[in-house]
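Read the structure below first, then the notes.
Removed from the display is one protein chain of the complex; every other protein chain stays in position.
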Amino acid sequence: MIPVSPDIENKVKASFASQSMMTSIGAEIKSIQPGNVIITAPILEGFRQQQNFAHGGLIFTLGDSAAGYAALSVMPLETEVMTVELKINLMAPALASPNGFLMAQGKVLKPGRRLIVVASQVWCDDQNGNRVQVAALLGTMIPVNQ
Amino acid sequence: MIPVSPDIENKVKASFASQSMMTSIGAEIKSIQPGNVIITAPILEGFRQQQNFAHGGLIFTLGDSAAGYAALSVMPLETEVMTVELKINLMAPALASPNGFLMAQGKVLKPGRRLIVVASQVWCDDQNGNRVQVAALLGTMIPVNQ
Amino acid sequence: MIPVSPDIENKVKASFASQSMMTSIGAEIKSIQPGNVIITAPILEGFRQQQNFAHGGLIFTLGDSAAGYAALSVMPLETEVMTVELKINLMAPALASPNGFLMAQGKVLKPGRRLIVVASQVWCDDQNGNRVQVAALLGTMIPVNQ
Partner (left out) sequence: MIPVSPDIENKVKASFASQSMMTSIGAEIKSIQPGNVIITAPILEGFRQQQNFAHGGLIFTLGDSAAGYAALSVMPLETEVMTVELKINLMAPALASPNGFLMAQGKVLKPGRRLIVVASQVWCDDQNGNRVQVAALLGTMIPVNQ
C-alpha cells in the first residue's frame, strides 16, 4: 500500500467533509492511495428506488466521488478537480439489507495536465458478506485552479 | 401538449412516490407526456459539493429519473423499466441560490421491445429567472416485467 | 441557414481533405454552419459487419467527424480540435442498399474555452428514400493550438 503525502490526505479529507451530499448519504473515505480512492456508504432509507434497491443516483454519486478523489489525489495541492463527464453501467441491483453497504473504488487511468481519465467500480456487500459488483464507470475529470 | 392515459399517469406518479430518493431530494413531477417527462427539484443544502454547487450526483439523479419515467410512460401498464447505462456531460455548475431550482427533461429517442434509448437535459434556474443548461445525458433503459 | 466565414469553411474543408479515413469511406461534407456540420457517406463494401449492415465503426466514424467539425467551426482559425471521449448508442441497423447512404449531423451543445460538448445523430437513407435514425452520440472535444 502506497501512502499519499499528509498534505494530500488532508486536502482530500477536507474536500470530502465539505461536500454536504457525502454527509447526507452517510459516505466515508476508507482508503486514499495515489490515484486510487475507496469510499463506502450504507444504503440509507432515503436513497432507494421503487423496488427498495439502492437508487442509481446513489450508486453514481459514490462512483463519481471515488473517481473524483482518485483524480484529486494526484493533483498539485492548489488544484481541485471537477467532473467533465461520466458514464455508468449498472450491472446488478444493490439490495438494501441490514448491515449491507456499498463500496466504490475510483482509479486514475491516465493523469494529465489538461484532463484526467478515470474509472470506478461499485460493489454491494450484503449482510452475509457476499460481494457483488453493481456498477462500472468511465469518465473524465478536469483540474481547476482556485 | 399530448396527454398520457390516466392509467399511465397514475402508474408513473405511484412509482415516483415510491422512490424514497425522490422525496429526499425534494423532487416533483411537473409534466408527463408520452416519452417526455419533466421533473424539478430545489438544490437542498444536503446535496451540494465542496463549492456549494449542486452535486453532480444530484444532477445525474434528476436526469436519470426524468429519462426513466419518459421510458416508463411509453411502456405497457404491467412493465417497469430499469436503467441499463447512462452517460452525463456536465456543462455548467448549478449554483445553489434562494428560489433557484433544477429542471430535468427526459425524452425517449427510440422505444423498443428489448431496450429504450433515452436522453435528458438538465437546467438550473437561478433566482433571477435565468436558465442555464447544466447537463446532457444519453443512455439506455430496459423493460422489466413484474 | 447561417453561413460560416470563408476562412472557417476553407479550414474545415482542408482538415477534412487531409483525413485519409474520410477518403477511404467515401465521406463528403454536405453543410457547414456554425456549430452544425453534416457529413454523408455511402456504405461501401469494405465497411460492413457480418450481416452486411454498416459496421458500427463506420457509423461511429461519421458521428465523430460530424461532431468534431461542428466544434471546429466555432473555434478560432488557429485552433484545431481533438476528440476527448464519445459515446454512441446504436438505435437501428443500417442496411447497405444500392443508392443508400449514411448522414451524420454534428452539433455543438456547449462551446467553451477548455472543452466543447457535442452531439451527433446518424441516419440511414435507403434506396426508397426512407430515413431511419441509426445512432445518437454525445461527447467532448478539446481545442488544440498548433
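Per-chain numbering from 1; labels A, B and C assigned in written order.
Basically, a contact is a pair of C-beta atoms (placed from the backbone, for glycine too) under 8 Å apart; a residue touches a chain by one contact, two chains touch by 3 or more.
Just so you know, these numbers come straight off a predicted model, no measurement behind them.
Novice: Touching residues of chain B against the unshown chain: what are they?
Specialist: 84-85, 87, 114-115, 139-140, 142
Novice: Can you list where chain A touches the absent chain?
Specialist: 87, 89, 91-92, 109-110, 117, 119, 133, 136-140
Novice: In the whole complex, what residues of chain C lie against the chain that is missing from view?
Specialist: For chain C, the residues touching the absent chain are 15, 18-21, 23-24, 45-50, 55-58, 60-61, 64-65, 80, 82-90, 93.
As a working rule, only the chains that are shown with their structure count from here on.
Novice: Provide the C-alpha centroid distance between chain A and chain B, rounded to the nearest whole angstrom.
Specialist: 22
Novice: Please report how many Å separate the Cα centroid of chain B from that of chain C, as a whole number.
Specialist: The answer is 29 Å.
Novice: Which parts of chain A, given as residue numbers and ranges, touch two or more other chains?
Specialist: Chain A, residues with two or more chain partners: 84-85, 87.
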